[in-house]
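What follows is an incomplete set of chains from the complex, kept in their original frame.
As written, the chains take the letters A and B, and residue 1 is the first residue of each chain.
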C-alpha cells in the first residue's frame, strides 16, 4: 500500500546518509535546487550527464551508476491515495482547495492549467516563534487551452 | 466521476456572475484572501457570521442563506483521482514530487508534517513575456510528531 522505493534510490540515500551530507550540500555541489535533486534521487526526474556525475561524486558513488540517473524514468511513486501523513496532506489540500484554486486561476488567466512540467517547486523553512512553518512555492507556466 | 458541486455553490457562483464581480472584489469587500473566499463558496470552509454577511451582501443575496455559509461543512469535493486537468496537475505533482518533498522537509524539520489546517494558500499571477506563470504559495505550520 505504501511507496515502493526503487533500489537505486535506496543506494543513493544510504550513501548520502553514510557521507553525512544534506540536500542543501548537494544543492551547492550540483548547482540545482535541493528539491529537484531529491527528485532525481527518487528517479522521478532525469539528470544530464554532468549533473549525474556531480551527484555521484558528491555521494562517493561509482560513475557506473550514471546511466541510472540520466535515463527518462517511468514516473509516479505513490499509491492512488497516499497513506503517508506528510504526503497525504497535499492530497487533502487538493480535496479541499482544488476547486477554489480552479475558480481563481480561471478568473485570473482564462481556461487553461498550471503546467506541472514547465514547473518549479521550492520548500522553505519559515521560522516562527509560535512554531516554524513549511512554505512550499509552486511556479508553473500557465498553458491556455488551444482551440482549432 | 467529476465533481458534484453543491446547490448553494451554484447559487453563489451564479450571483457572482450576475453581479459581474471578481474574487478580487470579494477580497476587498470581505477582508479575506480570494482563495479562502472561493473555498467558502465551495462550502469547504466555514465563515463567521460577519464574513458570511459580507459575502451575501456583496453578491446581492438574501441574508437567509447565512447559516449555509457558517455551518461546518463535510469537506472533500473531488473524486479519488481528479479528472479535471487543472486539478489533476496537483495530484501529479504529488505523484512525482511527493517523496522528494518529504525527504527535504524531514531533513529541514525532523519527523512531522506540514499542517493543512493551520495553513494558507495564495494564487498569484506572475507576468512573463514567455508566457505568464501561476504561482501557488502554500504555508503550513510544521507539526512535529509527538512522542509519549
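Heads up, the rule we're going with is that a contact is a pair of C-beta atoms (placed from the backbone, for glycine too) under 8 Å apart; a residue touches a chain by one contact, two chains touch by 3 or more.
In this text the structure is predicted, and so the values were computed from the model without any measurement.
Asker: With 2 copies in place, how many does the full complex contain?
Answerer: Per the structure file, the complete homomer consists of 10 copies.
Following the convention adopted for this analysis, only the chains that are shown with their structure count from here on.
Asker: Where the CA atoms of chain A average out and where those of chain B average out, how many Å apart are those spots?
Answerer: 22
Asker: Touching chain A in the complex: which residues of chain B?
Answerer: Per the stated touch rule, the residues are 3, 5, 13, 22-24, 34-35, 38-39, 41-42, 44-45, 75-78, 80-82, 84-87, 89-109, 112-116, 119, 121, 123, 125-126, 128, 130-143.
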